[in-house]
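Every protein chain except one is present and positioned as in the full complex.
This part shows chain A:
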Amino acid sequence: MYYSRLKMALVLGVCLAGLLLCLPNGLRKPVPSIPWRQVHLGLDLRGGSYLLMQIDLKSLTHDRLQALADNMRSTLLQAQLGYRNITVDTDKSAVTFTPRVPSETEADLAVLRKMPQAAPHEFTVTAGPNGTIALTLSPEAMEARARSAIAQSIEIVRRRIDGTGAIDPEITRQGDDRIVVELPGVSDPERIKNLLGTTAKMTFRLVDANPMHASAPPPGVTLLPMYDSNDSTTLPVYDHVDVDGTSLTNAAATIDSDSGGWAVAFSLDSTGAHAFSDITRAHVGERFAIVLDNKVVEAAVIRGPITGGNGQITGGFNKDSATNLALMLNAGALPAPLTVVEQRTIGPSLGAASIRAGMFSLATGFVLVIVFMALFYGRFGWYANIALLANLVLMMAILSLFEATLTLPGMAGMLLTLGMAVDANILINERIREEVARGRSPLNAMQVGFERATSTIVDSNATALLAHVMLFVFGTGPVKGFALTITIGIVTTLFTTLFLSRLLMVRWYALTRPASLPV
């Protein structure tokens, strides 16, 4: 029953701090004297696009195995060992081959086990039962690769989106292989989807000139389609990558001086430029293909060594496709393809309508509850109403403090909290009423009422808290916002009812010393 000055100051202080934290949401410009944290509006309230993208981890493994197969070939050739049927099996995450003669198995194993590994214990080389040799990637190494691929993808996605000038994009990781991209204000995400849906892995490889191979490529050569979808021819291109896109330092869309069409100019770093000049020197007269995501953009005949490390890609671009390609090359290649698995777009008009509907419902619900409490609980009901207002303020304050995102379901959560919040006050009031009916004095009735009601309040709120924490942990998207506001609401409710409205009741009693309670 007794509130020390300190306790009173604390309760009122928390409420005041809450009010201060709420202020930035109502003001337009930052004020230096108050902490500037605002509640963000969710995409459903401000309009925008939400993309959930999945990274293709299988292709990541496949790429690594392909590179290892390539290394195996050159390692074995160097050691003058022969091989047959090198095959990449992505499902088993292994590369297998058959030694030329069984007697070379031991030598093969020895040489391959000395191959450079990208990480410690990245792979193991073992002899299979039917005379084959298998190189198998370890699960740990694949996991590590996947982890870094996700981190890298997020970075590249960010750079690509920044290149489009989108405002406040939010890019976050979800689970093991997903990326969430939120784009406020973007009501047509098609361009961004195209940008993110392209891996933009660029490689420079030689074309196999043997006309026999144009239809039946030997191992180590693959028939690749053309980038230009109107061109249905395929080219036999070596799997071996001579220069790859990671050597690229800069790319820009330009006009090709010869043809007058759009082109993408690029420069290579010193390693790339060196490799480029070596290749072009050694293979004059052959065709050199520029391959983007396993499609041939261009395969020009090498006329002479190219030494400066600068080049140009022409391949039937228009302004948009050249600009997009330059943007993607600058941002870097995605380590693995991304596909959109979920997309939600909300137009700005719907968002504005939702805010209006949400605010109106919130205000109406608030008024209804206040009137109800006043009619059914009189003076103590008004104290509950003051606590309810403080509750609303504190909820907003906590949401602002965390700079949380308010969504439409979040607003529903607030409304529901308002309805549930007075439950604690009702419990206290009813209890006091009962105690008065049993003949207790006002002071005694209030004391016992608070005491008995508190255990009930804690029990009932704890169960609600449990249910909503579950919802927050397992829910996704809109449900998370709803669960968050309710969870915060339960905490603020406990504070405002157990401290604030109780303080008001106690102070009123101390000041007036009434002979009977208004219950």
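Operating definition for what follows: a contact is a pair of C-beta atoms (placed from the backbone, for glycine too) under 8 Å apart; a residue touches a chain by one contact, two chains touch by 3 or more; residues count from 1.
Criterion: contacts and distances are computed from a predicted model.
Undergrad: What does the UniProt entry say the missing chain is called, choosing from "Glutamate/aspartate transport system permease protein", "Xanthine dehydrogenase", "Peptide ABC transporter substrate-binding protein" or "Protein-export membrane protein SecF"?
TA: UniProt lists the chain left out of the view as "Protein-export membrane protein SecF".
Undergrad: Would you indicate which residue among A:154, A:306 or A:340 is in contact with the undisplayed chain?
TA: Result: among the candidates, A:340 touches the missing chain.
Undergrad: Touching the left-out chain: which of A:38, A:354, A:400 or A:501?
TA: A:354
Undergrad: Spell out, residue by residue, where the missing chain touches chain A.
TA: Touching the missing chain: residues 44, 52, 54, 187-188, 190, 193, 339-347, 349-350, 353-354, 357-358, 360-362, 364-366, 368-369, 372-379, 381-382, 408-409, 412, 415-416, 418-420, 422-423, 426-427, 430, 433-434, 437, 452, 455-456, 459-464, 466-468, 470-471, 473-479, 482-483, 486, 518-519.
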